[in-house]
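Every protein chain except one is present and positioned as in the full complex.
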Amino acid sequence: MAPSAVPAPRVKRPTSGLRAWLGVVPFFLFAILFLILPSIKLFVGAFADNEGQFTFKNILQLFTEPSILNAYWLSIRISAVTAIGGGIFGFLLAYSVTIGGLPKALRTMLITFSGVASNFAGVPLAFAFVATLGRTGFVTALLKDVFHFSIYDTGFSLYSFAGLSFTYMYFQFPLMVLIMAPALDGLKREWREAAENLGASRTQYWLRVALPVLLPSILGSMILLFGNAFGAYATAYALTGGALPIVTIQIGAQIRGDVLHNPGLGYAMAMGMVFIMAVSLAGYSWLQGRTERWLR
Amino acid sequence: MRVRSTRRMPAALVALVALSLVVAACAPAATQAPPAATEVQAPAATEAPAATEAMDPMAELVAAAQAEGMLTTIALPDDWCNYREVIDTFKAKYGLEVNELNPDAGSGDEIEAIKANMNNPGPQAPDVVDVGFSFGEANVDLFTPYKVATWDSIPDSAKDPDGIWYGDYYGVMAFLVNTDVQPEVPQDWADLLDPMYQGQVALSGDPRVSNQAIQAVYASGLANGGSLDNAQPGLDFFAQLNAGGSGNFIPVIANNGLVAKGETPVRITWDYNGLSAIDSFAGNPAAVLVVPASGRFGGVYVQAISAYAPHPNAAKLWMEFLYSDEGQILWMKGYCHPIREEDMRARGVIPADLLAKLPDVSGAVFPSNEQLAAAATLITGQWDTVVGANVQAAP
Partner (left out) sequence: MSTQASSGPASNERSRAARIFTRRAFPLWSWLWFILGALYFILPLYATLDFSLRMERDTIGLKAYAEAFADPGFARTFGYSVFLAVVTILVSILLVVPTAYWIRLRLPEARRIVEFITLLPFVIPAIILVFGMIRIYSSPVNLPFTDIRLLAPLTTSKFGTNVLIVAGYIVLGLPYMYRSVDTGMRTVDVRTLTEAAQSLGANWLTIMARVVLPNVRTALLSGALLTFAIVVGEVVLASYLGLPTFGPYLFLLGQHRAYEPAALTFTTFLLTWAAMGIIQLVTGGQGQVAGAH
């Protein structure tokens, strides 16, 4: 008898597949009650008009009414811009505190700050940016007093597409940092050293080794940033007063507004949003699958 | 073994999803059956009583209300028309508890709350509501009629003849100006177009959603060649103000923080909002309220008792309190013009210092429900095309 033989582990394997599913029943129950059912309500509601009759009118309106199409296009544009911009700079930030060689304390500070900042939105965020870059904002005043440079004279306005995008970055950068920091950690040092041993320069290492490995993660995170911006509502509303008619504001107006009151249309627009998000999430999922290979 | 479980998985899921679909489809969204026993018939004596009979029915009402013990209100912020003092005075006077729901609810939310709690005698169901003018007429089937002791002194244009809803206070659209940042105070709507107000004029909401903003646009039309029947000049005025994005209009939703910051030094809002803002600024910044010389637009709010109120007698007592001189004066302290103002002025019961604080709003016009609805439809529908961010400078 081998003295080092370990007794077989007593982990029981369920004999029938179904019993294993019992363990996740509470979660599924919760999900069905509070996630799936409301989603189905949304789905069903999109096909109802104000009297409760079944109709395709709401869905049709999505494709025929120019104001709605504009809203979608605007939402997509702002989400794309902030996803790409947020992705790039967020990546650079994450890089700087991981591989980039900054002290560990700074990394902790950035990561914890990102956790808070990624949820900072709505009226407080709008106000903070108005207080910074509005016409009476202190950066605006600083630039005018010290550098004699008036940003508003160049045609810049915080209450525009550019201004809103810039404000959105406040929760886009942190989200990117939070996702990319672990991914950058996953870049094994051995690869870097192996590349150097084989004579690669820094640029070649990045172009040929690191970025290809990271690319699925980066792209996937950008898609998440896209979704994040696409679903944002309170910040845009507060900052632009509805002058930029993005989809979420339109939905809010239909469902909650005191005047325009066509919830069916609101639900239909939400379905359109869900479709767009689902497509982007599918992309994210697929890209995640590609990444996990390297980061295990 | 694994294969079997994966094949069972989709089947189980499909079954669950199907079940949920059925449940969701069956969740009733249709009208509820009328409530069983929550309606208490108003004792005949309290309806339109003569002045001499006021004592006894009032004592009865107080007793009945106290038996109920509680009143549930909704959407009454402390700073709005001095509601904090109104509620506290009511509580102290009659010893009732007041359960205040959701102070930042809008009129639409209040109506939703009544609908959602039709069969609910619990504390989530509001007894009384204070809603925008158009909401009164639009939801008569949700209210129960009641005529307070002072019914006759409420102007006819501000109440439903059957007593289903009744105006409580009104305000007039005005300009709140931060004079530290903008010492030149505009006196009228036309003044707002002056180039010195570049990027300084803001609304208090989104004109496609918020009643306050819609009525501001409607009001501006009055001074711009429009009338209560024609809100289009209001839209044209704002198109001019916006001038394709480089004009005086700043498309951010103004609040008192932004006014104090100086970012939106001219905020178009109800006069009571502006006056209480000035109080809260306490001199920092210095600010004034201007009621425009022409184009004075009055917005009336209405009270109503929910037909499904769990505490109908407390609700009636609340109404009696609000429409008594005492209640009306408390509202006045919050800078709201109480609906019985004319009557009270005539009888000289308003304290002089209060009279001095309220701005002169003579000549204010009040739209009817139909006019409001038409204007709202026009403004919310046309705002994007006429004024919106992509519009070129108006000629």
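Here the chain labels run A and B in written order, and each chain numbers its own residues starting at 1.
The rule we apply is simple: a contact is a pair of C-beta atoms (placed from the backbone, for glycine too) under 8 Å apart; a residue touches a chain by one contact, two chains touch by 3 or more.
Worth saying up front: this structure is predicted, and the values here are computed from it rather than measured.
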- Task: Out of B:Ser153, B:Asn255, B:Gln303 or B:Gln328, point to the residue that touches the absent chain in the complete complex.
- Result: B:Asn255
- Check each of A:Gly115, A:Gly155 or A:Pro212 against the chain that is not shown and name the one that touches it. A:Gly115
- Where chain B meets the chain that is not shown, the residues are 2, 5-6, 9, 13, 19, 22-29, 32, 74, 77-79, 101-105, 109, 113, 116-117, 119-120, 122-125, 255-257, 259-261, 276-277, 280-281, 283-285
- Query: Given the full complex, what residues of chain A touch the hidden partner chain?
  - Reply: 6-7, 9-11, 14, 20-21, 23-24, 26-28, 30-31, 33-35, 37-39, 41-42, 45, 89, 92-93, 95-97, 100-102, 104, 106, 108-125, 127-129, 131-132, 137-139, 169-170, 173, 175, 178-179, 181-182, 185, 193, 196-199, 201-202, 221, 224, 227-228, 231, 233-234, 248, 251-252, 255-256, 267, 270, 273-274, 277-278, 281, 285
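Methods note: only the chains that are shown with their structure count from here on.
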- Residues of chain B defined as touching chain A within the complex: 1-2, 4-6, 8-9, 12, 16-17, 20-21, 23-25, 27, 29-30, 106-108, 132, 135, 181, 199, 202-203, 205-211, 214, 245, 250-253, 255, 257-258, 261-263, 376-377, 380, 384, 388-389
- Query: Considering the complex alone, what residue numbers of chain A touch chain B?
  - Reply: 13, 16-18, 20-21, 28, 32, 36-37, 40-41, 44, 52, 67, 123, 126-127, 130-131, 134-137, 152, 157, 159-160, 237-245, 249, 252-253, 256-261
